[in-house]
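Complex shown without one protein chain; remaining protein chains in place.
Showing subunit A:
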């Protein structure tokens, strides 16, 4: 039997918004765990709580109740500053709108996180170049985001997310702004990283192409898990 390592554990997680005094349960008592090497897609209709769940798993948002454990650390118990440091060291992010710094080149955007981590210039440069090569952007290291296509920018965002050697990567609708060719390209890269490096990916997505590639699909509705399907 293949040994597993729990990367993320979610326990009875709730997020309630008080919209005009009417409580809205964006996430309503979700419990689940994500193991190392999973390629998980969280799916469901708009407003079902995918992004809210992902934000809480990534420590970007605090739950109303319940807790998230990353590598057995309760991120709910961390202070604001410690949580920022925790994200820096343990979690990689890929956003829908790429969110690259427009004034930095592809290589600088990739090495930015490592610079925040205090890595040496040589190490940063070497790793950033290798990561950009891995995502198929060799030779484009000096290009600014404005000089890259949407698909290329998202690949830089993946390289940036990998730069800090995180425990897992959260990707919120990473293909929403991409054409089919770029989407296929990006998914191939992520799938390869998942296969070869056992990198754990958690997606929130509507995109059937992402869902088709996923090894596990969690379906949400009204803030609750409706189905949790593990594919062979």
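The criterion applied here is as follows: contacts are C-beta pairs under 8 Å (C-beta built on N, C-alpha and C of every residue); 3 or more make two chains touch, one makes a residue touch a chain; residues count from 1.
Operating definition for what follows: contacts and distances are computed from a predicted model.
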Protein name as given in UniProt for the chain not displayed, "Gluconate 2-dehydrogenase subunit 3 family protein", "ABC transporter permease", "TIGR00659 family protein" or "Spore coat protein": "ABC transporter permease"
Touching the absent chain when the full complex is considered, from A:12, A:33, A:77 or A:99: A:99
Touching residue (missing chain; options A:42, A:113 or A:186): A:113
Touch list for subunit A against the chain that is not drawn: 55, 58, 60-61, 81, 84-85, 87-89, 93, 95, 99, 101-104, 112-113, 115-117, 160, 164
